[in-house]
Every structure is written in structure tokens, then in C-alpha cells.
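Heads up: the structure comes next, in C-alpha cells.
What you see is the complex with one protein chain gone and the rest in place.
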Amino acid sequence: MKIGYYPGCSLTGSSREYNESVVALAKVLEIELVEIKDWNCCGATAAHVMNEELSLSLPARIMAIAEEQGLSEVVVPCAACYNRLKMTQHDLEDDAKRTRVVEVLKMPYQGSLKIINVLQMLEAYGSENIKARVTHPFAHKVACYYGCLLVRPHSILQFDRVEDPQSMDSLIRVIGGNSLDWAFKTECCGAGFSVSRTDLVAKLSGNILKDASDRGAEALIVACPMCQSNLDMRRGAINKTLAQPIDIPVIYITQAIGMALGVGALELGLKRHFVNVEL
Amino acid sequence: MSNSNEFEPKIIAFVCNWCTYAGADLTGTSRLKYATNVKIVRFPCTGRIDFLLLLKSFAQGADGVIVSGCHPNDCHYTSGNFHARRRWIAFRTVLDLMGVDIRRIQYSWVSAAEGSKWADLVNNTVADIRALGPYTEYQKVADYLEKEGFDEEA
Partner (left out) sequence: MSKIGVFICHCGENISATVDVERVAREIGGMEGVAHAIDYKYMCSDPGQTFIKEAVKKYGLDGVVVGACSPRMHEPTFRRACAEAGLNPYLCEMANLREHCSWVHEKSEETTEKAIDLVKMLVEKVKKDKPLESIKVPVTKRALVIGGGIAGIQASLDIANTGHKVILIERDPSIGGHMSQLSETFPTLDCSQCILTPRMVEVAQHPNIKLYTYAELESLEGFIGNFKARIRLKAKSVNYSTCTGCGACIQKCPVKKIPSEFNAGLGTRTAIYVPFPQAVPNKPVIDRVNCNYYKRGACKICEKTCQVGSIEWDKEDEIITEEVGAVVLATGFDVKGADFFPEYGYGKFKDVLTGLQFERLASASGPTFGEIRRPSDGAIPKKIVFIACAGSRDPAKGIPYCSKICCMYTAKHAMLYQHKVHGGESTVFYMDIRAGGKNYEEFVRRAIEEDTVNYVRGRVARVYEKNGKLIVKGVDTLLGGQQVEIEADMVVLATAGVANCGSEQLAQKLHVSYDPYHFFAEAHPKLKPVETNTAGIFLAGACQAPKDIPETVGMASGAAVKVAALFSNDELVREPVVAVVNRLAPPLYSTCVGCFMCETACPYNAIEHEEIKGRDGSLIRTIARVNEGLCQGCGTCVAFCRSKSIDIQGYTNEQVYAEVMSLLND
């Protein structure tokens, strides 16, 4: 399997363990990741609240380059980048907007790329194939946390269920894990307020961790670097708001699967988390 | 009402009984005034109006034609006006292609409550047709064809 790869800013910066685990897992699964040449930031939250043209042009450039490279499908591990690329692709179906963006980019843009997230890539790879390679069954009770951007807005992303999504849960089961039924799968973690309103992040992420912990989760599984950062890096602030501190780790789905497939902790970036990963 | 030297257009209005005819009645009851050039022919529904009759009117000397019925979705017979509308859209293109002056056909919807709309429609159409002048071109062609006869293959 050969597929285009857009890591985005977080994966090369504060969430490099996500990148490490995706790359490591891809190697084991024999998936060839072709990184998009000269990719730029997708604009994330900043662009689309400030300037519509900019917010469309940035993702469009990434996709235009990918098309030029001859790629037909691109996997985007970061949930925010995934969301921005998909939304942009949808908005650019409007002729006026597309014409304007092509003017800005000075590059042709077809809009024909298939943008998928890491979960979709693993689904396409096939759960039976993953199961066949499991050497260390992931025998843990975990809560899969999806966050906002992977499944909303459903009408455009058309991925999984809006309330109570199941895609990560089924992958956990495939690798032998016990995926809990819990109530905060898609509740907001505080998102971009990590710096400006850390108190809000502490409260919201605290709610999430508390529900998972109350139900006996040994870890939280995520597929978004923002969520991981809020739930992990801000644990100190979070624990200050809770009656009982919570110490369960937050790891990426790719790290969990990597563990089950026998990939080493260092290679998976498991040492980079703030909350120790002892699973 | 007009100078006897000035051209007075002859206009026939093909209207449906339930909306436009009643609307025109309302114009009368409201005593609103409009030009005398328009004479109304009553039909049960605009769906009944055979558009070839419109052409026949031009052939016989009409300078303009008005077709009017119930608003879409309000047809007394549910769908007659939808068929009339579809017919008009197709017909209009064909006529235009053939060189008929389709500005002389005014297609509208007047409901039974729109007495003033009817008056405005009549007055505007009369003014427009008056500006376009008499429609003799169609009549000439029609007369010629009738005289020469159509069926040359017979």
C-alpha cells in the first residue's frame, strides 16, 4: 500500500511522537508513506477565523502539490489538518472560490484528492491483516477519545458516527484490548485555549479524564495531537481541579497498535509523554 | 381615450376561469381603470390553452396576446398551470427561433385576489405593444402560406 502523507506542523513539533508512531507502524504494516514535498501549514484554527481566502489557500496549496506529485490519496494523522483539508476541498467545489484560490496559488487545483485520517487508513488496510500481526495482545481497558474534529461536521466528513463513534474502539478490540463504553468520547477538551485559557482546558479535559477514570480506564487512546497535548501536557493544571489526581496515560492509537505489533517503546515515542506510560 | 390617428393595438387575453378571470372581475368590482384594447377569452384552465391558437390569433390580426392563470401550486385543477408553464417555456424558444416576435406574448400569473395586478398587466402590455407597433409581418406570412397552400407533396 502506498499513500501520500501530510504530517502537518504539530507532528513535526510538539507532537512528534505521533509522527514517530505513524511512521513506525507504517513500516511494520509495509505501508509506504510518500510525504508531500514542500508542504505548508494548513492554517489550523488561526487562518479560518481571520481570513477566509487564506484559510482556503493554505490547504489548497498542500492538495495542489500532492496532485502535482501524482498522489491520489493522502493520509492526514492530525485531526485538525484532516478537518481543514476536507472542509477546504468541500468549499472549493464552489466555482467562484476555486477560481480565486487558483489565482492566489498560481497552481492548478483539481480537487480530486482523497483525504483520509489515520483511522480510515487502518480500516482500509484491513483489521484482519492487523490482527494477524499482533504479537503482544493489548490487554488493557481503555477509553477511546475522538474529540471534535474527526467526526464533525458529519455531512461533509461522512466518517463514523457523530455521537458515540466506534472506529477507534473496533481497532482496539482487534488488537485484543477492552474498549470501554463511556460518555465523553466527543466532548471538547478545550482545544486551542491551551495557552490563553489553561483554566478552561483544565476543567474540560478534567471532565473527560474523570469519566474515563471512573469507568476503570487504564489509558485514554486518542487520534488528535491537540487532544493529546491538553490531556497529557496539562495534567498538572487538570489535577489541581480534581479531588483525586488522575495518572492514567494518554497515548495515540498508532502507539497502541504499534505496541501490540511488537514495536519498541522508543521507536513509538512512548517516552515523550508527560504522564508516564506504564502499560 | 386615444387619438384616432394613433395605432391602437388589438390584444386578446387567454385566461383561466378560476384565478385570472376572477381577478379581472375583482378589478371591475374595485372600479380600477385600464385600457380597452384587451378582450378576455375564458378557459377552464391555462392547461387547456393550445398555444397554436395564439399563433392563429396573430395570423388573424392580433398585435399582442396575454396568457394568464393561477400561480404555480394554486391551480384549481392541481397541475394544469404547471403543464401550461412547461408548454410556454418550450414554445417560447421554438417561436423565437422561428422569428416570431415573442415580446408580443405576455405570460403571467394573476390570482383571484390580484385585481390591481390585472389592471397593471393590461395597461403595461398595451403600452408595450403600442410601442412595438402593429404586427403585420406574421399576418403577411400566414396569408401567403394559406394562399400558396402547404401540401406540396400531395
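List of remarks:
Just so it is clear, A and B label the chains in written order, and each chain counts residues from 1 on its own.
As a convention for this text, a contact is a pair of C-beta atoms (placed from the backbone, for glycine too) under 8 Å apart; a residue touches a chain by one contact, two chains touch by 3 or more.
Computed from a prediction, not measured in an experiment: that's the story for all the values here.
When the full complex is taken into account, the listed residue touching the unshown chain is B:A62, out of B:A62, B:L95 or B:L121.
Where subunit B meets the chain that is not shown, the touching residues are 1-2, 8, 10, 12, 17, 21-22, 24-29, 31-34, 36, 39-45, 47-51, 53, 56-57, 60-62, 76-80, 83-84, 87, 119. Residues of subunit A in contact with the chain left out of this view: 161-164, 183, 211, 214.
Everything that follows uses one rule, which is that only the chains that are shown with their structure count from here on.
We define each chain's centre as the mean of its Cα atoms; on that basis subunit A and subunit B are separated by 66 Å.
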